[in-house]
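I have a structure I would like to understand better, so I am pasting it below and will then ask my questions one at a time.
Only one protein chain is missing; all other protein chains are in place.
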Amino acid sequence: MAEILALSDAVARLVRDGDTVALEGFTHLIPHAAGQEIIRQRRRDLTLVRMTPDIVYDQLIGAGCARKLVFSWGGNPGVGSLHRFRDAVQNSWPVPLEIEEHSHAGMANRYVAGASGLPFAVLRGYTGTDLPEHTDTIKQITCPFTGERLAAVPALNPDVAIIHAQRADRAGNVQLWGLVGVQKEAVLAARRSLVTVEEIVDELTPVPGGMVLPGWAVTAVAEVPRGAHPSYAQGYYERDNEYYEYWDSIGRERDSFEQWLDEKVFSVAETAGGSAVKEAAK
Amino acid sequence: MAEILALSDAVARLVRDGDTVALEGFTHLIPHAAGQEIIRQRRRDLTLVRMTPDIVYDQLIGAGCARKLVFSWGGNPGVGSLHRFRDAVQNSWPVPLEIEEHSHAGMANRYVAGASGLPFAVLRGYTGTDLPEHTDTIKQITCPFTGERLAAVPALNPDVAIIHAQRADRAGNVQLWGLVGVQKEAVLAARRSLVTVEEIVDELTPVPGGMVLPGWAVTAVAEVPRGAHPSYAQGYYERDNEYYEYWDSIGRERDSFEQWLDEKVFSVAETAGGSAVKEAAK
Amino acid sequence: MTTGTKAPTRTEPAFTADEMMSIAAARALSAGQRCFVGIGLPSTAANLARRTHAPDLVLIYESGTLGSKPGRLPASIGDGILAETADAVISVPEVFNYWLQPGRIDVGFLGAAQLDKFANINTTVIGSDYTRPKVRLPGAGGAPEIAASCREVYVVVRQSRRSFVERVDFVTSFGHGRGKGDREQLGLRGAGPTLVITDLGVLRPDPDTAELVLTQVHPGVEVEQVRAATGWDLQVSPELTRTLAPTETELQALRELKAAK
Partner (left out) sequence: MTTGTKAPTRTEPAFTADEMMSIAAARALSAGQRCFVGIGLPSTAANLARRTHAPDLVLIYESGTLGSKPGRLPASIGDGILAETADAVISVPEVFNYWLQPGRIDVGFLGAAQLDKFANINTTVIGSDYTRPKVRLPGAGGAPEIAASCREVYVVVRQSRRSFVERVDFVTSFGHGRGKGDREQLGLRGAGPTLVITDLGVLRPDPDTAELVLTQVHPGVEVEQVRAATGWDLQVSPELTRTLAPTETELQALRELKAAK
């Protein structure tokens, strides 16, 4: 059964310096509050894994938490670039950032393999592209029946996966709906997992399109209302598109970013993730 | 967009002698009416594919429609043996039946590979068992990253897949819920597909746990109320457990089976699958 | 002893050998365990455990249900009640790939048509010629991978010379192969069959050889009777114990479970 913890306790217990950490959520249900809690607890040398390292990883990278990024698309969706990510790759600021770059199909299948207890996954992918030349976790494999050559990618098995969901019950069973991305796979692939939720309820009433992750497959659950902001939680609140624009102005320069870190992350109480996020929002 | 057809027309157009045909439905939503329509149309030399060739395939095998069976568990669930299946394997009656035998995990992954456009799937399976000795569609493969040896099975890509679902709309979008087994994979793996449904409705209202197969991924839809009987359709009718017991008495002897075929399949109008099944039920 | 025969009792309530088997199997399950359940005897035992000492036992059926809580015995592994009472309903590929294969399940609960002295299981064919079998059995189903990937496997099976053989005609599900170390050599991750519960007693693999030895006899059953129902020279543990007779509570729960429709 998942333990119900405060966000700060959960991050303190589950995320360690040097860990491989995956925060997932494909545009929807991005665990922003948990990401900021990791910054607040000043974790270092993390290998960050995420298909779309958008604002949530721009913040972690800019804050110097990461030594490596495993990803497939690093932009500010609908706005433009991730300036902290670019600064790290182009100028090693604030610390050098090693990258391991895949396509979405490759990353998704790496999580699938991880969730399935397999060492690798097979896909029709990367053919003719320059990615295999720079990414040594892309290899070829031959079909033992047809002789056809396909791509192989190794399983992802993060030390910790963190996702955000709409609800959990008191036994730690987690319910999410809407775009569910690769979250189930990330949790099942990881050694430990944390799910932040909008609310903890007595009973999970079924929802069309909903999925339930049993509490025994999750390590910890933390109640963090608006924990996905500026991303959204279907049925709770909408995407704050303006924040994504606003982030462009914050992330663009080192100074404005560091000021943001001081004011909106480090100056906020470490105990209440939910309220911290509300404070942190512009 | 899927064409909406009468069951007899759909089977006439989609199922041809010599085809590889998969009727799927894992205990729930078994397309019995479609199976009996194939018998009624006297199809021959079929390669029948199905994880659990229960009553539906006992009937097709006993009627001499099949030359080969690809499967993982051939019993009458909760009752005992499939006597027509045993008679075919043990005594080649009414015609010899070649078998290709897998485990559930292997069959499920073969459908997944088929649905994914991959030539094979990888799993931790069959290790130490006698199955690979007798089934040449089980091979080994080496992980290009770890060197670990795993099982590989070739994709299943039937000529036709047939499933039963609760509902479709007039554009042929199909909705099913409850235990969904491997039905989506079977349809997506097949070259052609037929979905029999309890009813065709104007609009598919969302249902918790429901899944929708877009009409453009389905070849034909036929309205066949009670088309899963004696299996069940969640939300429509329950499993007829007595019929499964009753089948044991019919299928046990060749005479009683042939009498059943004459009375309950061949003497029934070929046009209305739904009423045919109602007639065929004891 | 046949199924219907009453086992001798003193002050204990009267019970059948099959009831003793189901109750012994249920007792083997602990609270909070995740249990992959085959239909028939395993399902009865697992549901009984959930109704008695292990209410939070997590039942997983290969039809795609996680955490089913049926109020009656399911008639098949795809009984609607399993989906209706589950924490989550998932596809069949997902059951095998995401839940069974990675080793998330504590106990795999299997039946058997034939079982040999190294707990290898046959549910495929009786007879030595696969292509011309004496009896064609249903086949593998989920069992090979359940036996491979669960942390432990419990087998529930009625004991007789026909079912308990020196060597199975066909290895459908790998137990301990030809002895200790075979599983490790093949890279199998789970411990394999650690417990065999029959209508006569309980067998466990010897820690040194992996051969099944009799560790427990049910009330009223003599060791010679068990040896007579075993197709190999059955060894008996020096620490042989006798199964506690079913309690009133256990028997009542079992009978209610079997009576409920």
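Residue numbering begins at 1 within each chain, and the chains themselves are lettered A, B and C in the order written.
Just so we're on the same page, a residue touches a chain if its C-beta (ideal position, glycine included) is under 8 Å from a C-beta of that chain, and two chains touch if they have at least 3 such contacts.
Since this is a predicted model, take the numbers as computed values, not measurements.
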Omitted chain - touching chains that are shown: A, B
Residue among A:Tyr57, A:Phe71 or A:Phe257 that touches the chain left out of view: A:Phe71
Residue ranges of subunit A at the interface with the undisplayed chain: 26-28, 51-52, 71-75, 77-78, 81-82, 85-86, 89-90, 101-105, 108-109, 111-112, 123-131, 134, 148-149, 178-182, 184-185, 209, 232, 234, 238-239, 241, 244
For subunit B, residues in touch with the removed chain: 1, 112, 115-118, 173, 184-185, 188, 211-214, 216-217
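The rule we apply is simple: only the chains that are shown with their structure count from here on.
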Centre-of-Cα separation between subunit C and subunit A, whole angstrom: 41
Length of the line joining the C-alpha centres of subunit B and subunit C, rounded to whole Å: 29
Interface hub residues of subunit C, defined as touching at least two other chains: 97, 101, 149
Subunit B, residues touching no fewer than two other chains: 123-124, 148, 209
